[in-house]
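All protein chains but one are shown in place.
Let's turn to subunit A:
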Amino acid sequence: MWASSTANALKLSSSVSKSHLSPAFSISRCFSTVLEGLKYANSHEWVKHEGSVATIGITDHAQGHLGEVVFVELPEENGSVSKEKSFGAVESVKATSEILSPISGEVIEVNKKLTDSPGLINSSPYEDGWMIKVKPSSLAELESLMGPKEYTKFCEEEDAAH
């Protein structure tokens, strides 16, 4: 568990506290959550690598910048994804935004709950809002992604450009 002051400073959803993942120490300007134990792409997707499976979704920072997600388009299971190539899209505020895969591999599962409940991406971006599970084809690609500290800094710098 974490100190109540940290809990107040970070925008924590109750689902986060149930998992073994913990929030990173630093807070971005927009108070979006960045979790330890995940890797991050500069297009704001996260990867959780557990054994031979990598779960992919979009970050809290991304969902906040998108607005309420009303539609999610995901790939077929058994298809493949490639690093930095689009694998799907979300629609929010009349804008469709492509989602890019942080890694290459084979799609072994997609989150079918997102068809009826696209808003899970907003309410639970790191847990119930996961998008696809992939068998990664390259460990090097995973290692080249950002860690939580680096990603937090990246978000701050990107927001500051505004």
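One rule holds for everything that comes next: a contact is a pair of C-beta atoms (placed from the backbone, for glycine too) under 8 Å apart; a residue touches a chain by one contact, two chains touch by 3 or more; residues count from 1.
As a convention for this text, contacts and distances are computed from a predicted model.
Undergrad: Given the options "Proteasome subunit alpha type-6", "lipoyl(octanoyl) transferase", "Probable cytosolic iron-sulfur protein assembly protein CIAO1 homolog" or "Ubiquitin-like 1-activating enzyme E1A", say which is the protein name UniProt records for the missing chain.
TA: "lipoyl(octanoyl) transferase"
Undergrad: Write down which of A:S97, A:N111, A:S124 or A:T152 is the residue touching the left-out chain.
TA: A:S97
Undergrad: Considering the entire assembly, which residues of subunit A contact the chain that has been omitted?
TA: Considering the whole complex, subunit A reaches the absent chain at 43, 62, 64-68, 70-71, 73, 86, 89, 91-98, 100, 158-162.
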